[in-house]
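All protein chains but one are shown in place.
So, chain A:
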Amino acid sequence: MSMIEFKNVEKYYGNFHALKNVNLTIDEGETVVLIGPSGSGKSTLIRTVNGLEEIEEGQLLVNGFDLHDPKTDMNRIRKNVGMVFQHFNLYDNKTTLENVMLAPRLVLKRDEAENKKLAMELLEKVGLADKAANMPSELSGGQKQRAAIARSLAMQPKALLFDEPTSALDPEMVGDVLDVMRDIAKDSSMTMLVVTHEMSFAKAVADRVIFMAEGEILEDSTTKEFFEKPKEVRAQKFLSQVEHH
């Protein structure tokens, strides 16, 4: 079953054509990595999936709901689609534990004792159980990102979106975050769409690789195909650039 489906989607920022006739289907449980040069529309595309950016034309179905339909309740979609940001966006006024517990409490009305148990399990899973009482400002970048992942997982979403989750991290922090993401990808029911420049992660974890440039999807191949012999000249060029440093 398809979890995310773009049909002839167009997106503009004023006169700038940010997404050009995007057609893309991501099935439930798939892990898809989205790559491309900066300014190619990767972040815009991923942000349309939970309605942080609106689309101008076409159809975008997420979990069976049409996002372009004004009657669609965006909050219901966001309950099922988590997002992890480049700059973490943790709640600065809440402890790590509260960051994880807040949305399940307010949105899902989860029982407080159960909520806390689940939150602690998740913090354990991402290696932050000992930071539960700390404020975000007391965490390192990598810890912040792992806390943000735990916060998303606490909503038990069907899909997770990652918008350059390791781009703002010091190099030595990247590995821990990728490890956590690798763990999540192993869960066969979780759909993951990841914008990243980490090619080794893409190679190891992705089922499919999407290559974008100038708002267009230029290539949509299985991971093996893409890294062995990309069809598009621009994809070949991009790969040789990112892989040689």
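As a convention for this text, a contact is a pair of C-beta atoms (placed from the backbone, for glycine too) under 8 Å apart; a residue touches a chain by one contact, two chains touch by 3 or more; residues count from 1.
Methods note: contacts and distances are computed from a predicted model.
Novice: Leaving aside the chains on screen, match the unshown one to its UniProt name from "Amino acid ABC transporter permease", "Cytochrome c oxidase subunit 1", "NADH-quinone oxidoreductase subunit K" or "DMSO reductase".
Specialist: Going by UniProt, the chain not displayed is called "Amino acid ABC transporter permease".
Novice: Identify the residue among A:83, A:139, A:192 or A:218 that touches the chain left out of the display.
Specialist: In the complete complex, the chain left out is touched by residue A:83.
Novice: Consider the whole complex, including the chain that is not shown, and state which of A:1, A:106 or A:233 touches that chain.
Specialist: Of all options in A:1, A:106 or A:233, contact with the hidden chain holds for A:106.
Novice: Please output the residues of chain A touching the missing chain, sorted low to high.
Specialist: 50, 52, 75, 78-79, 82-83, 85, 87-94, 102-103, 106-108, 135, 137, 148, 151-152, 155
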